[in-house]
Structure formats: C-alpha cells, structure tokens
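Mind having a look at this structure? Questions to follow.
For this depiction, one protein chain was excluded, whereas all remaining protein chains were kept in their positions.
After this line comes subunit A, so read on.
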Amino acid sequence: MSAGGLHPSQPFPDAARETLADAQMRRNLRHAAGTIREKRLRAVAEVANWEDIRTQGASIKDTVLGNLAEHLLELEASVKRRGGQVHWARDAGEAQRLVADLVAAQGVSEVIKVKSISTDEIELNAALEARGIHATETDLAELIVQLAEDRPSHILVPAIHKNRAEIRELFRHKLGADLLTDDPAVLAEAARVYLREKFLTTKVAISGANFAIADTGTVCIVESEGNGRMCLTLPDVLISVMGIEKVLPSWADIAPFMQLLPRSSTAERMNPYTSFWSGITPGDGPQHFHLILLDNGRTDVLADKVGRETLRCIRCSACLNVCPVYERAGGHAYGSVYPGPIGAILTPQLLQLEDENANSLPWASSLCGACYDACPVKINIPEILIYLRGQITPHKTPNAESIAMKTAAWIFNEPHRFEGAIKLAHTGQGPLVQHGAIRALPGMLGGWTSSRNLPPFPKQSFRELWRRENEGEQ
C-alpha cells in the first residue's frame, strides 16, 4: 500500500483482502459509519428545500468548471491586490518544491498544518522531511495518524479506523501523557496541551482550502476543532495549497455550500469554525500569505466531458459514510488519500487512467447507488464508475475475462445461440452439481462459490417451457 498520495501499491481486491481480515477495524468502521449515516439523514431531513440546494450547488460548480481558467485568473488578481502571492503548480513535485522553498526562505525547520487532503495528495510532509523540515499536524485525527505513523483512512475522519483504547496507548507512548482513562475529553486534553505549545511557537503554517472566492480573493477553511483557526491567525507566514477546482465565482456562491457541507460531512447544522481571509491585514494575522494553485491531473479530468463532474466534489465524505464497500474494506484498501466512492472515480482520473493499481478502483463498487443519493453536489458516481470501466477495459490485453465477455456477446446476439448455450450449460454442469446446488466453480468464478452456493441450470429454459405451454396460441 502507498504511504500517501495517489498511487495505490496493489489492486483493490488484494488490498481489500488484507483490510477485511482486520476484525477490529471492521467493527470500528461499522460503528462509526452507522452512527454518522443516521445523523446525516436527520440533519438533511431538517432542510425542506435540500434538493434545490443540491441542484444549486451542482450548478455553481458546473459554471466554474465550464470556465475554470477565467475564474482562476480572477482569483489570482484578487489575491495579489490584497497583498497575497499566488503560485501555480502543475504537479505534486512542483507544489512540494514551492512549499519547501517558501518555508526554507523563512529559515525555520518546523511548520504546523491545518488538516488538508490536498497536501496529503502531494505527500507534502514526506517531501518537507526530506528537506529537514518537520510538519506537525494539528487536527486531532490527523495528529493521531501522524503519531501512529499510519495513513488516513477517511477524508473527514482520518483516524476513523482507530478506537479510543488504541488512541490512549498511542498518546501514552508518543506524547508521554499520563492517561488513566480513555475518556474522549481526557484524550483531547492531552493533545491540546501538546498542540498549544506548537501554535504559540511556530512561525509558518500550511493549510489547504475548502473554497476560494474569485472576485474578492478570499480563501475559506471549514473545520470543527479550532486548531485551523489557530494556524490561520497565529503564525507569521501562511501557505495554502488549493486544488484548482475549489474556486467559486463570487461571495454569494458560498451560501449553498455552507448548508451542504456541514450537514453532509459531520451531520451538523453548522460547523464550529469557518475562517475566511483575504490576502493580508497589516498588524493582524499572518503578514505573508502564499496561495499555491495545484493542478496535478485536474485539467485532464476537466477535459473529459463525462468525468469532469467528479471535480464538483467538496470533500464532504458523505459517499464514504453510506458506501457498503467502504464500510467493509476500509479506507486503506483504496491505496490513495481519496478513498471510498469518490476516490474510486477521482484517483484513477487524476492519474490519467494509466496506473494499473488505481485502474482497479472503478470496479470496487456494487453500483448500489447509495453514494449518488448522498452526494450534496449530485455527482453521479455510479455512472462515472461505469464510464471509467469502459475507458479502462479496451486498453487491457486479451485475458480470460475479455474472451468470456466477447463470447457471451456473440451468443447473446442470436437467440438460437443463446438457447443452445443454455442447453449446453445444463448438460455440462453435471459434475459440478452436488445435492441440488453448485458448491465450487473453477477459475475466476471460484471466489463466488467460496461463500455461497449457485443454483444449477434447470432442465428447461424459460423459452422452452413457454413454447410448450403456449403451443397453438401464438
């Protein structure tokens, strides 16, 4: 599995086999996902015009994506006008260098971070470490993951796979905290004491961005703990790394997202902290602000007329919380910082459908459709999964599956071939049938019969029985 970033180190079915074996993680996930699913349904039900707001959110995002370059140029001009600096990064490497150079220019070796999936995407912490700069995560869950030398398994709740007892042990070992209980308030206090010192002594902070408003040059971070607010206001230098799709045209466009995001992600009516900043304000907050606009494959996603809908995503993680596949296999099985249904469509597209392991992700879904129902910006994830499967399949070299599929299509093209094939299946299945059921299939179908029986082909197909019953009538 990958240490971060986008590239999974093995195909989904193999990674899932490993994570499914972790019974504790499955229990943790099942409990967490079940709780948040119910809370989200209640929070959404409170809003009478929820469907209209979803449509509005999707439509604003589509407007932006329809003319992304123009909105980004406007954002750049506005940020500069307000005293900030703007940098463009084509890929992860460019973004890493930009951030590391900016930090090095300050002559410091410590930075604090606001939870940011875009910096996880570019594996920023590891790149900074290689330059002798240590980044401390200040979001509680990100801190847990960092201290455990683990990887996030959820977009919003990176440590969702860990329970209280595991966290208590971690804090005792890594923070030297004298913890007698695993009461959440006690655990949070131990982290608070550790982080408070970091906030007050560190000169440079790094964040992502939830939204950026083109006409005012305002960047926005939405969070729950207040650690973000600390990072955004206390240090002298603020560096924000933002995926280029996060731009919104104007101030008024933020309103629907402030309703969609908290209810979809944490099932709250409103999140506790929403920070907006426009460039710099002399004497108040960071005196140096750098905005890094990250492409890293996004313009390729944008160029695809079906796939581009993926870029509407506001990273709320509602799709993860309702996904039956995510709930069982867990976030690590996706091998990317973007797990779950959105990850299954975003990761392979960002990698331009060229990564053999990431290309297994569009099949990591039963197409049950729960993610599409939950998505606050109406990304039709099942449809994009199917579309991507169609884009990836033709590039594969012929194999047992493609031969079987092509043969099946040839059979289905003629009813007499289909009828003949059913007869042949009935005759040929003989040795496989035991006590009226098929209990073991050969080859690639073997996985099916590892846990379930198959009914045998009956003696006569529907068409044969129909012909006999309706003889003379038609």
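By definition in this document, a contact is a pair of C-beta atoms (placed from the backbone, for glycine too) under 8 Å apart; a residue touches a chain by one contact, two chains touch by 3 or more; residues count from 1.
Rule of thumb we're sticking to: contacts and distances are computed from a predicted model.
Missing chain, UniProt name from the options "Ferredoxin", "Fe-S oxidoreductase", "CUT1 ABC transporter permease" or "Alpha-ketoacid dehydrogenase subunit beta": "Fe-S oxidoreductase". The chain not shown here touches subunit A at positions 12-13, 16-17, 20, 26, 306, 324-325, 328-329, 362-370, 372-373, 383, 386-387, 389-390, 392-394, 401-402, 405-406, 408-409, 411-415, 418, 422, 425, 437, 439, 444-445, 447-448, 450-455, 457-458, 460-467, 469-470, 474.
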